[in-house]
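Below is the structure I would like to discuss, written out as structure tokens.
Yeah, one chain of the complex is gone here, protein chain that is, but the others are all in their spots.
For chain A:
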Amino acid sequence: MNLAFKDVKFNFPRFLLTMAGVGFLIMASTGMVGLYRGIVEDALLVVDRIGADLWVVQGGRAGPFSESSAVPADMDRRVEGIAGVSSVRRFVQVSQQFDFEGRDLRASITGLDFPKDRGEWVQLQEGRYLNAGHFEAIADESIGLALGDQVRLGQDDYRIVGMTRGMVDASGDGLMFVTVNDAMAIARRRTSEEVLLARAAAGKTAAADASESSVPQDSKIAAVLVTLDKGADEDRVRTNVLSWGDANILSRADQRDLLLNQRLWRLRLQILAFTGVLLVVMAIVISLIIYMLTMEKLHQIAMLKLIGARNGVIVTMIAQQSFLIGGGALVLGLAMSKLVFPFFPRRVVIDPSDFAGLALAVGAVCTFASLLGIWRALKIRAQEVLS
């Protein structure tokens, strides 16, 4: 007969509770690791998916994610002329807070260089890509808008024609894709006071340029995305752009590095540190629980020795129970993670290899704890039954 299993069956509610407790710890660890993965994935989402080989940004700056960047709106023409450049797109991204049906919403407005880019690199949940040069938007679910909603941004109303899931910027704000021109218009939003002041500063009257940009800076874009020809010499393009003096050029790898190691490194370190703390707590708690389970049974273990049970019987009972708790808790932890984390405000990535690593750690902890319990159990003498 299987002693470990009989004991579990007899004390089932207690075992279930223990397992649930350990399961919650595993869930918390999964969540912490998943949060880390999620933040990294979110931060790199645009850089990885937008399909640009090179980013031409403001000179002397490492924009547009790590620092702000502003380049003239016609910079794309200049870049397009460089040998080896296959295509260019203009890129704008602005954080925007707006009111929708009495709710305060946030979005990271991202410009698509329509009609070259209608958003096809974005994975739609429902709806369609941009069809018109103006007043259409693809919004992420996390913003809180729905397909068909009309939302006022800047001076205009935009209709949500497509929906995405899980497309956010580095700080977790949902992305809303509009055309670059619309994005620039939204970024230009000013109070009429500001508009007047800006115009005065520019030495013009309101009447004189009703149709022109209010402030020169506002008609700038953040970056120019470059796609290279196959086999093009990236360094030649790079040297060429740098020689202009007013522009800097970054590769996709540069952008990833900047995001992870400049903009997010404190946050990443913090989460990693917390993950470490949590893993230590988990290890201690699991060891204690399993060790205490063995301690409780010392009398019975002494009895087993008295009636002549081999050490194998005792070792098996302790180890099986330990791994039953560990294994059950892992299953429970994973199930709860899958169930609960999708409702968390930020993405929690449950990476199979991360979870496998966690399972391995739990296995190691269970092994350690049962060894500790076994060591204690083998030390007890049969005659201690009598005390």
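A few points about this structure:
Basically, contacts are C-beta pairs under 8 Å (C-beta built on N, C-alpha and C of every residue); 3 or more make two chains touch, one makes a residue touch a chain; residues count from 1.
We take it that contacts and distances are computed from a predicted model.
One chain of the complex is hidden; its UniProt record names it "Putative ABC transport system ATP-binding protein", one of "Cytochrome bc1 complex cytochrome b subunit", "Putative ABC transport system ATP-binding protein", "Electron transfer flavoprotein subunit beta" or "Paraquat-inducible protein A". Here the missing chain is touched by one residue of A:Leu147, A:Leu306 or A:Leu324, and it is A:Leu306. By the touch rule set out above, chain A reaches the unshown chain at residues 1, 3, 6-7, 9-11, 299-300, 303-310, 313, 381-383, 385-386.
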